[in-house]
Structure formats: structure tokens, C-alpha cells
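Left out: one protein chain. Kept in place: all the others.
Coming up: chain A.
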Amino acid sequence: MADLTTEFLGITSPNPFWLASAPPTDKEYNVRRAYEAGWGGVVWKTLGSEGPPVVNVNGPRYGAIYGADRRLLGLNNIELITDRPLQTNLEEITRVKKDYPDRALIVSIMVPCDEESWKAILPLVEETGADGIELNFGCPHGMAERGMGSAVGQVPEYIQMVTEWCKKYYSKPVIVKLTPNITDIRNPARAAFAGNADAVSLINTINSITSVDLDLMAPQPTIDGKGTHGGYCGPAVKPIALNMVAEIARDPQTHGKPISAIGGVTTWRDAAEFMVMGAGNVQVCTAAMTYGFKVVQEMISGLSQWMDEKGYSSTADFIGQAVPNVTDWQHLNLNYIAKAKIDQDACIKCGRCYAACEDTSHQAIWMKEGRVFEVNDAECVACNLCVDVCPIENCISMEQMAPGAVDPRTGKVVPAEYANWTTHPNNPAAVAAE
């Protein structure tokens, strides 16, 4: 079995699976159970300044999006940072770290955007012996209205400023957690590293309203007839998170910088995908909230099996391997030509490919006598929609046309050489090929 030991910012954990700062990491009881279940690390639920803690709503604080059989695909929350006294949290963190020295323990913090507030809390956190801190610049609800959370994360200058304070008053690694509720994720990431952050973690939750109660005419979750936007997470947000991680990983200004990936990690495969996209480890919340802490055991065995199969001896062997293959659209090879191919033996004759292509795409699938579905290469643009709607895996595949063959759609020979939009004759800004 492959060794999953992962080093991130000099912090060693037995595996790359950390619990994200959220309800599962709110207190000693949960965190001990998480470690016992096998989690490699924990980011403690966000601490606020000393004094009376925040309060949460007393009605529902989560809303959900379901797939088939009520499989939870997306979760939305309007919970705030910890609503327990600072001192209680600090004492618990100290005890837990002492008992689990081999596990990562990071403390998430959110205090007002002034130097005094940070200067006050950081030494207290340092005393706990925790391995590092994570700055919560992400929460999009409640705290943002008070000038914290995503209100900071949306202003790169604030990110840099606060990160600098943290590096000044705290000696261990500082991770900056980013909000996805922004146009270009590269700017806050650049700001964090400009402030000497050791790493960024992303994504925090996405602003969302999950559903509307059509009787109450109010968003859900509904509290006394009203609702508010919350933060969206779970499997549904993974594609958004993957893109943002990739954007930072391939940005020349931040390339190679440590990233802790968050956003819909549910299985070992999700984790592997984030890690090859440049993440040094992953943080998980919704999967644990849906299935309990035990879910990490599948992630551990699955990642380990995959590493064995691929011959990777450590997570460092594959981290970032896919980053060079993320490019801009304009650099994609326009001379790569593929056609859909339907495996007639695998086909169950549902006709979904036909409906999709005929009604919504390129009229490139024939429905022949006896419900035989065949691709008309003269119309197929290889859009992949038929593959995506086919209920049978690998029944429809995209097959590359060999260079030299004639594409029946265009009547042109498939060129062997690479060519992209930047040099395409239809591009008004085309650069003449040298």
C-alpha cells in the first residue's frame, strides 16, 4: 500500500485528507472522533475575537440540492463562525494537539480588519501549539455584512494587509482561504502571496439560494417566513473549485505556490484530481457531513490503490502533474478532428443521443430501422453531447481522425501539424505564421 504521508508547509500528516473549517471541526469531541476515524488533519472551526461569541439562527441553517434517490449533491449553509467562547476553543485545541501530535491541526481565524484585533488573538492561538492558521476571508453570509469574511476576500489590498499582520505576529504557517465570489481568483491569490502567505486554500462557499418554498414564497432554508443567501458547497461545486485551483496553479505569478484544495471532495478520485491540478492536499466538509467521518477510509484506500496502480510512491510524485495541460482556448489544436462512434454491442437503444443531437445539436445521428443509432460523420462536429447524455459508460466514444484522412464534414484533409486560433485565417487578430 502506497504511503500517503503528505508534507504541506512543513506540516506532516499521515494522509492528505484534512477536514475543512466548518461544523465538523467545531469542538474537541468532533475533532477527536475525526482523528480516530483516520483524518490526516483538521482545520478548527473559525475563531472570532475575545468577548461575547456570535449567535446563530435557531431555525434551519442548511438547504440541499438532491440527485436521484435523494443523493445530496449540493449543500448550502447560513451558519456563522464558532458560537462558543474563545477561551473554550483555545483550551480544547491545546489538549487535542497534545494528544494527536502526528496529525495536522490548523486554526481558522476571522477577526475585524484592524491590526489590533489580529495582534490580540494571534499569540493566544500560537500558545495552543497548533501547526498553523488559516485566515477565513471566505464566508459569504452574515460575517461579510460585518466587514469580515468574503468582504475582506473580495479586496486584494485587504488580503495582503491582513496577511502581513499575521506573518508579523505569528511564527508558524499562514494559509489564506479565498472566496470564489469574485471575478478573477488570481488577484486575491496574488495578494495573499504578496503578503507572504505560506499557502492559499480554496474555495470557500459560493453565494447561493438553494430553493424557494412556493407556498411561503420564500427562499429555503426559511426562518419565520424569510430566507437569506448562504454558502454553497458539496459535489456540485467541484468543477468551479477545480478551475479556480487550476487558474492559480498555472498563473505565472503564483505557479508552484502551495494550495490546499477545497470544494466538493467526496471520493479519492476527487482528491487525486485536485492534487494533480496543483493542490498539496485537500480539505473536506460536505462528504463528512453527509456520510460521517468514516468516509475518509475509502478516500485513503482508494488513493493508495490508485498510487500503487500508477507506481507513485509518494503524493509528491503526482502533485501538479496536470497543470501543464491546462491552457487557454486559443491554444487548443484546431487540427485535432474527432468523430463520435457508437458501440452497437453496448448500445441499449434508449435513443437519448439521437434526441440530443437531432433536437439540440448537429443532426449527426441517424435513427435507423430497429432503433439502430449511427453517427453521420458528414455532420458530426465531435461536440461530445451524445457521450454526455448516454447512460452507458464507454458506449459512445470520440475517435480521432488520422492525419491524411478526409473529414467528410468539411471535405478537407486532416492536417498532421498543430494549429490554433492565434494563426487561424478567420481570426482578425491572427499572427502570421513565421
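FYI, a residue touches a chain if its C-beta (ideal position, glycine included) is under 8 Å from a C-beta of that chain, and two chains touch if they have at least 3 such contacts; residues count from 1.
Methods note: contacts and distances are computed from a predicted model.
Hidden from the displayed complex is a chain whose UniProt protein name, among "NADH-quinone oxidoreductase subunit K", "High-affinity branched-chain amino acid ABC transporter permease LivM", "Heme exporter protein D" or "Dihydropyrimidine dehydrogenase subunit A", is "Dihydropyrimidine dehydrogenase subunit A".
When the missing chain is restored to the complex, the residue among A:Cys350, A:Val381, A:Met398 or A:Val414 that touches it is A:Cys350.
In the complete complex, the hidden chain is touched by one of A:His255, A:Lys294 or A:Arg371, namely A:Arg371.
Taking the complete complex into account, residues 68-70, 348-352, 354-355, 367, 371, 391-392 of chain A touch the chain not shown.
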